[in-house]
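Working notes, structure below.
One protein chain is absent from this view; the other protein chains keep their places.
The chains carry the letters A and B, assigned in the order they are written, with residues numbered from 1 in each.
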Amino acid sequence: MFTFLIKSAFLNAWRHRLRAVLTVTGLVVAILAFGLLKTIVSAWYAGADAASDARLIMRSSVSLVFSLPISYKDRIRQVDGVDAVSWANWFGGVYLDERNFFPQFAVSNGYLDQYPEFLISEAEKKAWLVDRRGGVAGRKLANRYGWKVGDVIPIKGTIFSGNWSFVLRAIYDGREANTDENQFYFHWDYLNESMKKVSPRRADRAGVFIITIDKPENAAAISGVIDAEFRNSLAETLTETEKAFQLGFVAMTEAIVVAIEIVSYVVILIIMAVMANTMAMAARERVSEYATLKALGFLPSYIATLIVLESLLLCAVGAAIGVALTYPLAEVFGSFFESFLPVFNVADTTPWLQLLSAVMIALIAALIPAVRSARVRIVDGLRSIG
Amino acid sequence: MSSRIPFSYIWRNLVTRKLTTLLTAGGMALVVFVYATVLMLEAGLEQTLVATGSADNVTVIRKGSQTEVQSAVDRTQAAIIESNRHVASGRDGSKLIAKEQVVLISLNKRGTVKPGNVVIRGTSSVGLTLRPQVQLSQGRMFRPGSAEVIAGRAIAERFHGAGVGETLRFGQREWLVVGVFDAGKTGFNSEIWADGELMMQSFRRPVFSAATFKLAESHQFDALVKELEADPRLTVEAKRETQFYADQSRVMAMFISYLGVTLSVIFSLGAVIGAMITMYAAVASRVGEVGTLRAIGFNRRAVMLAFLVESLLLSLLGGVVGLLLASGMQFFTISTMNWQTFSELAFSFSLTPGIVAKALVFSLVMGLLGGFLPAARAARLNIVDALRAG
Partner (left out) sequence: MAAVSLQSVSKCYYRGGHPIPVLADITFDVQRGDFLALMGPSGSGKSTLLNLIAGIDRPSAGQILVDGVDIAKLSERELARWRAGHVGFIFQFYNLMPVLTAFENVELPLMLTKLSRRERRQHAETALAMVGLSDRITHYPSELSGGQQQRVAIARALVTDPSLIVADEPTGDLDKVSATEVLSLLDQLNCELGKTIIMVTHDVRAAEVAHAMLHLDKGELFALESNGNTRSLKAENA
């Protein structure tokens, strides 16, 4: 009986070939759009997801825009549980054109060691350490502009004005799928030398300190100790886990992320309307057939099941194609948005959400037509000329 | 000969199939809603930026700095600029130039523990004079040299400690909020203003971030820029205040625009497909009527037009409903961080006549695309076959 049901549902759906194809196409578009939007949202949180629990970020408690004295590094190192300390300054320069945005940091020598997820060959790392004008770039970044080790990278400063040029000495690869390969690093010492000459007031300052601790469980405690150390000094500090730090950024643009989430559900609503329309039309056309079936002795639940199955079938095909296409499309999209969203991967939960949406669409769309058709009175149905 | 199938035939067919009409128009309404909302967001953003600042004012920052926060203009350079003949003078003879300190601090939003970056502008009474769109709505202006501040409306509403009578702590000092100002739709609403000299002391920054002044004669802008560039003592760039603020949200505006257009195009595919399904069904169910109309003497074009108009009506209905929904968004404001300046920016959705027109055209285009093939099919029907099938 069940295979008969399935076959009937399939044949019924296929009877109106054009309509079936159009409906499935609409479903594919909707499921695809849904998947992409969800991927954009997860890309927004990618930085926070990739963050390590064993790294703390310390910055000025007033605002990220204020720097901290470099002398703090020794006092941080002395705190119990601190394994390593490095520092970084956001450079924010312009490479050739304002549209070529990527993060640039002036970092201390120990910085790369604190990021084991950046894979660099020993030779290249050594070359960078030796060259005071040396730069390190992520693989995605280097590929985007066709950089090779040895190339000179000219960057115009905005916060630290002037025309700077660096020599690319190393390219790092990300160890995980969600490691950011879009970053550019150079020596803090090189920046500091220049500041001492040009603008001494701004020399010997760090933007943030990166602190690696022994055990992630101690993060809150160690953060408290560090901040207490610097309370009531000229530059008070705020220390938090890297994850919290990244989430702070996300929270600031929360409105946009929320909007995108909402829109992703709007697209589901749109296709639900289309699907409901299709099922309603299909059911209306076959009123006399359903009446005949009932006259023959089939139960109303059979009729309802037929319609629901037909709806599920269409949605299943649409969802399958939509999910399959999400991955290649995400790749294409990701390459467009690379500078804004350096990590653009389809999350594991996304295909399940897509399938769940498809099932929901199928059921809701079929609900009213199924109930109505199951309830049709035999005599009325037989009389209508379909 | 008009040779057109009566309008009552067209629209009554839509009314007869209520459920189908509602569902199809509903899908379209949602698409138009998203489209119009994105456009309204862009317009709201632009309004906030463009309104921020006057075209007669010029803002000067350090060359290459892009934003006030990143920039530094020392006292010497500020004095040189002040002495320039193009800087307007007030009635009392003093120059209408505001040398300002702009700093970002982190404040907590009301009701949550989420922080936001807020701009504190260290200025003076001249700063208020230069910006007539800023009006005190509560309390009074801060006294020069005192630890008092006035807060923009958006900040006073959204952030802890920013209302009249409350205190804020920054720069190792407590500051009392003595007034709230309303700057219309401009970005100034997201700022707190304090006394410039006191701020410089508190933050130990003896330089200004930027200088804003009124042009003596608005058309002298280009001459002014030439003079500033030619002066070897200055490393600054000058922009009209309006242009300055517009540039600051270019990235954000672009992102919204790209995302919005992409989304709308994708969604419109869904709606067009919905319209196609509906119209194909409409044609299929009225094959006999088409045959009769052709037999009576209506030609193929009349038939095609009738179904196209039906599709356009359907989509217009969806467009109007979508616009109505979108216009409701005008009650909401968005508050987010501007990526370029790193500071809090509050703006709202703005419905302009241009957007209404664009949204309606968009819905009509969807109706046209969705209805075209089905209408063509209706037109291509052979009279005899159609009569027989009907």
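Simple rule for what comes next: a contact is a pair of C-beta atoms (placed from the backbone, for glycine too) under 8 Å apart; a residue touches a chain by one contact, two chains touch by 3 or more.
These numbers come from a predicted model, not from an experiment.
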item: Displayed chains contacting the withheld chain; value: B
item: Options B:P6, B:G90, B:P144 or B:G354, residue touching the unrepresented chain; value: B:P6
item: Those residues of subunit B which, in the complete complex, touch the missing chain; value: 1-6, 8-9, 12-13, 15-16, 288-289, 291-300, 383-384, 387, 390
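What we mean here is this: only the chains that are shown with their structure count from here on.
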item: Distance from subunit B to subunit A - Cα centre to Cα centre, in angstrom; value: 25
item: Subunit B contact footprint on subunit A (complex, rising order); value: 18-19, 22-23, 25-26, 29-30, 32-33, 37, 61-65, 92, 94, 101, 156-159, 161, 234, 248-249, 251-256, 259-260, 263, 266-267, 269-271, 273-274, 276-278, 280-281, 340
item: Complex contacts: residues of subunit B adjacent to subunit A; value: 19-20, 23-24, 26-27, 30-31, 33-34, 62-66, 69-70, 103-106, 114-117, 170-171, 204, 235, 251, 255, 259, 263, 266-267, 269-271, 273-274, 276-278, 280-281, 334-337, 339, 342, 344
